[in-house]
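Missing here: one protein chain of the complex. Every other protein chain is in place.
This part shows subunit A:
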Amino acid sequence: MSLLQVSKLSKDFGGVRAIDDLSFDIGPGVIHSIIGPNGAGKTTLFNLITGVYVPSWGEIRFDGKPVTGKKPFELARMGMSRTFQNLQICHNMTALENVMVGRHLHLDGRLLPSLFRLPRIGRADRAAEDQCRELMAFVGLEKYWDWDADAMPYGALKRLEIARALAAEPRLLLLDEPAAGLNDSESREIDEVIKKVAARGVTVVLVEHDMKMVMEISDHILVLDYGRKLTEGTPQEVRQNPDVIAAYLGHAA
């Protein structure tokens, strides 16, 4: 059964249809990529799936349950987590604290136990801290753990987003251009992290412009153009599809 089912999804912004009658399925346990030219609606699609936007039409099912219109935190509870293309880092916190925010669902978030600092709050926080440091090492950020987030370089913040998303222990992880703005060697490192995440059994959905990365690590690719599905399939199939070539390079005269 597919983990994520999108059927006849549309999103209008005023008169602009950003996503147009889009349907696709995402099965569990593999790396899926969503590609397309600028403005194809990739980020909009991410925002619809994760509840940041509400669809104009259509339905989204996660794990077989309808989730259309659910809020992001409700989807997070069901096991969905994501990163952002334009970083969403809490600059008023340290790197470690940013990751620990990702543990929120696994800690006691009620007021009174925290207000009176019951011993178990401290114990759970210390355990969470250890897990988060491990995650930071996992994405290669061990040396930054006590840095203020606003002092960290861009490439490190990209990975911090991944660590925070992983801290929530998602079953579905959506990465919005994790390699954008990174140099070649940094991109390869992100590559490795994504593969390791997928190897742990997390389903990864990737929006990415770095074609080398997409072709190399994806099991399945969905190509968008003007909010519609152009094609989908294995990297091999997509690479040879004339429509895809046309969308990227312009139509032959």
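Following the convention adopted for this analysis, contacts are C-beta pairs under 8 Å (C-beta built on N, C-alpha and C of every residue); 3 or more make two chains touch, one makes a residue touch a chain; residues count from 1.
Here is the rule we use: contacts and distances are computed from a predicted model.
Visitor: For the chain not present in this complex, what protein name does its UniProt entry give, out of "Succinate dehydrogenase cytochrome b556 subunit", "NADH-quinone oxidoreductase subunit A", "4Fe-4S dicluster domain-containing protein" or "Amino acid/amide ABC transporter membrane protein 2, HAAT family"?
Guide: "Amino acid/amide ABC transporter membrane protein 2, HAAT family"
Visitor: Which candidate, A:G41, A:P55 or A:G140, sits in contact with the chain we can't see?
Guide: A:G140
Visitor: Tell me where the left-out chain touches subunit A, residue by residue.
Guide: 50-52, 71-73, 75-77, 80-82, 84, 88-93, 97-98, 100-105, 107-111, 113-117, 121, 124-126, 129-131, 133-135, 137-138, 140, 142, 145, 164-169, 196, 200, 202
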